[in-house]
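Quick notes on the structure that follows.
A single protein chain has been removed from this complex, and every other one stays in its place.
The first chain written gets the first letter, and so on, giving A, B and C; residue counts start at 1 in each chain.
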Amino acid sequence: MNRLAVQLPGLSLKNPIMPASGCFGFGREYAQLYDLSQLGAIMIKATTLEARFGNSTPRVAETPSGMLNAIGLQNPGLQKVMEEELPWLAQFDVPIIANIAGSTMEEYVEVAKEISKAPNVYALELNISCPNVKKGGMAFGTVPEVAAELTKLVKEVSEVPVYVKLSPNVTNVVEMARAIEAAGADGLTMINTLLGMRIDVKTAQPVLANRTGGLSGPAIKPIAIRMIYEVSQAVSIPIIGMGGIQSAEDVIEFFYAGASAVAVGTANFIDPFVCPNIIAELPALLDELGFEHISECTGRSWKKGEPSVYCGA
Amino acid sequence: MNRLAVQLPGLSLKNPIMPASGCFGFGREYAQLYDLSQLGAIMIKATTLEARFGNSTPRVAETPSGMLNAIGLQNPGLQKVMEEELPWLAQFDVPIIANIAGSTMEEYVEVAKEISKAPNVYALELNISCPNVKKGGMAFGTVPEVAAELTKLVKEVSEVPVYVKLSPNVTNVVEMARAIEAAGADGLTMINTLLGMRIDVKTAQPVLANRTGGLSGPAIKPIAIRMIYEVSQAVSIPIIGMGGIQSAEDVIEFFYAGASAVAVGTANFIDPFVCPNIIAELPALLDELGFEHISECTGRSWKKGEPSVYCGA
Amino acid sequence: MMKREHMMIVAHEPIAENIYALTLTGPLVHEMNKPGQFVHIKITSQADPLLRRPLSLCQIDKETSQCTIIYRKEGIGTTLLSEKRPGETVDVLGPLGNGFPLDAVKAGQTALIVGGGIGVPPLYELSKRLVKKDVNVIHVLGFQNKDVMFYKNEFAKLGETHVATVDGSYGTKGLVTDVIAECAISFDVLYACGPKPMLKALEQAFPNKEVYLSLEERMGCGIGACFACVCRVPNSETAYKKVCSDGPVFKAGEVIL
Partner (left out) sequence: MMKREHMMIVAHEPIAENIYALTLTGPLVHEMNKPGQFVHIKITSQADPLLRRPLSLCQIDKETSQCTIIYRKEGIGTTLLSEKRPGETVDVLGPLGNGFPLDAVKAGQTALIVGGGIGVPPLYELSKRLVKKDVNVIHVLGFQNKDVMFYKNEFAKLGETHVATVDGSYGTKGLVTDVIAECAISFDVLYACGPKPMLKALEQAFPNKEVYLSLEERMGCGIGACFACVCRVPNSETAYKKVCSDGPVFKAGEVIL
């Protein structure tokens, strides 16, 4: 029995730990440090139809227990990802979740249609919530009807299950989640970054060239936990949780809130070995907490008095 | 010339530094440590019509560079505040901003009408955004029409200018700000806390008895800065900024974003002398940055190339 | 008076499993008066961990300007604290709260002093002061097991001392209340500090005695301003006491445990 294995739509994961999109590139750098086959899955950097350079630098700024980024969806474009990155990743025994973005619904649809054909892409993650691009991005992530429409269109063309990535920059995340579930999404991933800003005291100008950026890291963890807690009780599709995860304890906290798997973003920059380390530490932590299988932790903060039942692979 | 003096509707402040509501009680504890007359103003704990006990404990939880609180508007009620707290505060040469809350519009109106008569209350701060109370609180703070209606009703009865405190838990803070400005508010204060949660790894239960709470402290500073940056460009009423301020440099960052004065909340718990310390440090910092008067800093991150003009009292 | 001071560490060592004794020096010691008062410690200068940590005064020595704190390495704050070395400073706010009332018991009378686990430290200074007043002291200390036991000998020097361990690895197997019942200890005033279930049991066991209990609650400010640490008062919907500034020591019955 594998105590960490989890089953999600399209994804049979040896463990529920995966690097978050944009925090792991296409895996090449981390592959120099450890065997990527150890990972539950990999969420690759957002892919758009054409190559994009992204925003001007500076693109990152530090904040208390967090960081702002305004990369602006830099990526080599669909064709290169299909021809170079995904085939390269195929050497590892690890499912890929393709994060896709676009400026128009048509662009999303086109990317989804193509990239979902790649043999090692087992699921899509619709990035409808990137705060760092002028067109698209944000609007798709904040208006339920728009998000639902996009989900529907992508579902129609995708050959693999579709996960939609929720933005935390909304008044009512449950409403968004419900609309997206109703539109046919197979799962949710949450949360993307919070829109933030820093201003340099000496120059009086924003630190980021793009002015605003997305806040990630431990600072946002309590917001992620709250949103997953709310959404997991309102929908029945699974949630891949993220936002400030740094340790095995954090992973358990996300499961308790309602996540069925998690992604680790910013922490990869602080400790490039964080994902394999967490995977290695989880079994001992499960022992300490008295769980047979990690899936028992999902939703435990709101599933009161539920008997401890093994429900894994 | 007083380089720190600022003029706001109803408020002629010797400096723009004030403790934030709920983080300073009614001043009694801090008065044992320093002379409260040093402060620009004091925002007192939210007052409701009747005394409230608030939520069960634990009411606070620590998070990375932040804290969650779910006090639940504990306060001695309007009458006691009018008869005991405000008269006691009158011994200090410092204007009081009365933070008021309620479960219904009527309650807000009643409290506003009475408390605005107190001789040392120079402005009201409508807490339409408290995430820790079941009724009222949140809804008033997230629906523009409701917030506008409440603002109008309170303006009708208040004998002093009315500031409205914005919630960051919204998709579009500019829309809220515009609606509230249009309804006649004299100023805005922002931001209140972000809704968050922590779950105890050992018990699988939320750390706070109330389950969710409001996130404050340095962790939220980049979100506050971004929102003030957006709102200050969209409205013409002044903004009292808050959210994670700990130092004189932080104060300047809030001014650059668009604030005309600031409030310090959580930092009072870490260093009870933080407000007088910041006030003491500001003049040297203004020298270093080359400003005659602190008001020159307001909005400097977006007022491009504006000549440096003295505009203070 | 309460002040904020960067106090210098003069000694810092483990005295039991995950239990450390930290001795600090600085003028602030001269403000520390009552046993049962606590200090609020900021462990790093950075924003993470953000909040101060409340820790009780275990010994106050005005002659040497030193005070000692005994703490258990629990979470991140106390873990970081445990890494500090002599010569470094810590940021201390204090003394806070009202301590144990010494004048509740007279010379020649008997005080029963009951501590559970990490509730034991403040009772040491209390006992020293009572002994100085010629009060007869009896100590009952409860620990999980022998490995986390501390200060047994120090207490024994001051008066009769009983130990209970949950696993029976030292002294009586069981709880402090078992020892009190077993030994049929009689006393005039009871002082206690420890986990809430222990305090509740003591309150119930001695409804007609003068009992003083030191409480713990999660804190924000530690000085009475934030309303984080309130507890309810009997027979009222809205009345409250703050553990940090009205307590941490309350007379049994004063607040609802």
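Definition applied: contacts are C-beta pairs under 8 Å (C-beta built on N, C-alpha and C of every residue); 3 or more make two chains touch, one makes a residue touch a chain.
Since we're looking at a predicted model, the values are computed, not measured.
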**Item:** Absent-chain contact - pick from A:Thr171, A:Thr189 or A:Gln246
**Value:** A:Gln246
**Asked** In the full complex, which of C:Thr44, C:Ser65 or C:Asn98 touches the chain missing from this view?
**Response** C:Thr44
**Residue among A:Ser129, A:Thr142, A:Ser158 or A:Thr266 touching the omitted chain** = A:Thr266
**Touch with the omitted chain, as defined above, among A:Gln7, A:Gln38, A:Gln74 or A:Gln233** = A:Gln74
**Where the missing chain touches chain A, by residue** = 22-25, 28-30, 32-33, 45, 51-54, 57-67, 69, 71, 74, 76-77, 217-219, 246, 266, 268-273
**Complete:** Contacts from chain C to the absent chain lie at residues 44-49, 76, 80
**chain B residues that touch the omitted chain in the full complex** = 64-65, 218
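Throughout what follows, only the chains that are shown with their structure count from here on.
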**Message:** Can you pull out the residues of chain C that are in contact with at least two other chains?
**Reply:** 47-48
**Item:** Residues of chain A whose C-beta touches two or more other chains
**Value:** 64-65, 218
